[in-house]
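Removed from the display is one protein chain of the complex; every other protein chain stays in position.
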Amino acid sequence: MTFSTRPQAEPRSAYKVFRDISTRWADNDVYGHVNNVVYYSWFDTAVNGLLIERGALDIHAAGEGHVIGLVVETQCNYFAPLSFPDAVVAGVRVAHIGSSSVRYEIALFPSDQEQLCAAKGHFVHVYVDRVTRRPALLPPRLISVLETFR
Amino acid sequence: MTFSTRPQAEPRSAYKVFRDISTRWADNDVYGHVNNVVYYSWFDTAVNGLLIERGALDIHAAGEGHVIGLVVETQCNYFAPLSFPDAVVAGVRVAHIGSSSVRYEIALFPSDQEQLCAAKGHFVHVYVDRVTRRPALLPPRLISVLETFR
Amino acid sequence: MTFSTRPQAEPRSAYKVFRDISTRWADNDVYGHVNNVVYYSWFDTAVNGLLIERGALDIHAAGEGHVIGLVVETQCNYFAPLSFPDAVVAGVRVAHIGSSSVRYEIALFPSDQEQLCAAKGHFVHVYVDRVTRRPALLPPRLISVLETFR
Partner (left out) sequence: MTFSTRPQAEPRSAYKVFRDISTRWADNDVYGHVNNVVYYSWFDTAVNGLLIERGALDIHAAGEGHVIGLVVETQCNYFAPLSFPDAVVAGVRVAHIGSSSVRYEIALFPSDQEQLCAAKGHFVHVYVDRVTRRPALLPPRLISVLETFR
């Protein structure tokens, strides 16, 4: 951990779209704060929820499409604790759209009012052909939605 | 499972207080619907959230109070599937307040509009002395809040 | 909660098949013991693990079979706390095999040596036609495995 280059909390203005997350009793661990693992379930929830709402992901056809998105990397930095029963707001932006991959960056804000995030991270989806498992092009409909998250 | 006596879905009017629950990507299991286990995390979340909001439970003093509530029984009946990313509303009522125990009954509604619950269940808290683990009286502040959930 | 009829902890001899469960850090809640919700994830894990091992459930064909098992009821009684990092042993028995339903009863033992369970409960699966959602007969292969759990 080199302090000179360590990640910094970002403001809400650094993110493009937002989604409310409600915390749960089980999110808190023995220390009384949301466990570090739970943040990743919020990343999935924020991004997939946004994609579903905008018609870029059909969850009920999840097992049927020709291409599927595989998570190849996830990462998170934690700046301040979050706790149930507080509400959380997830901010999302798309940092990179490749031919067969997309990088989502997500920040978690303690409330609607708070300007600095309590944590931020990213995950990378690589799209592959369901059968051959070789890299596949991002679906056009997905790309058009992703462009609005840049 | 005797069909003549099997539990029936209840309407919203059978519950006293309500709390919004937002579903998560990880709630859905391999069948594409919220896994049966997750419903119980919503029971905890709805009841404890209501108690905290009303000053009847101090989560940060969770390890410090003289008496603690132990869950001794939980139960749930499932009538219809729920799925991420749909919103859920939890209805709560208190069915029994004993000298050292309380029975919460919870129903989960698929949305604000839906009148019949998709699932309902209960859990029983028994309060005990933290040290001796013998049954203890419900705290007066808790009782006064519970009375409003009847 | 009528104390005269309240459920009692049962010995290992009351169960037919066993499966080791390893606890996880996140199983413990703010009180330092396994949260009541987690027990149900162990019920699913023990029963489905046994069914898969014995060829009665094909998880990769989960979305493809003609009939599917829906959970219609779950229940659990808690007698003593369990905590990470302790190992747990799940005991399973089949209490009822109907034409289209099966009732699993599960107990959780704190270790290989402990004779009395820390919790016990049940869940009921009803099998339905995937398309029509009307009750369907239990698959013959499943029945033959279930008979060995009685």
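Labels for the chains are A, B and C, by order of writing; each one numbers its residues from 1.
Keep this in mind: a contact is a pair of C-beta atoms (placed from the backbone, for glycine too) under 8 Å apart; a residue touches a chain by one contact, two chains touch by 3 or more.
Just so we're clear, the structure is a prediction, and the values are computed from it rather than from any experiment.
Colleague: Since one chain is left out of the picture, which of the remaining chains does it touch in the full complex?
Modeller: The chain that is not shown touches these displayed chains: A, B, C.
Colleague: Applying the definition given at the start, please give the residues of chain A touching the unseen chain.
Modeller: Those residues of chain A that touch the unshown chain are 1, 7, 30-32, 35-37, 40-41, 44, 59, 62-63, 68, 70-78, 96, 98, 101, 103, 123-124, 126.
Colleague: List the chain B residues touching the unshown chain?
Modeller: Within chain B, the residues that touch the unshown chain are 25-26, 28-32, 35, 37, 63.
Colleague: So that we can see where the missing chain sits, which residues of chain C does it touch?
Modeller: Residues 20-26, 28, 32, 41-42, 44-45, 48-49, 52-53, 59-60, 62-63, 83-85 of chain C touch the chain that is not shown.
The definition used in the following text is that only the chains that are shown with their structure count from here on.
Colleague: Between copies chain B and chain C, what's the superposition rotation on C-alpha atoms, in steps of 5 degrees?
Modeller: C-alpha superposition angle, chain B on chain C: 180 degrees.
Colleague: Taking all residue numbers at the chain A to chain B contact, is the shared part over half or under half, that is, same or different?
Modeller: same
Colleague: Between chain A and chain C, what is the separation of their C-alpha centroids in Å?
Modeller: Each chain reduced to its C-alpha mean, chain A and chain C end up 33 Å apart.
Colleague: Provide the C-alpha centroid distance between chain A and chain B, rounded to the nearest whole angstrom.
Modeller: 29
Colleague: By the touch rule stated above, which residues of chain B touch at least two different other chains?
Modeller: 32, 41, 44, 59, 62-63
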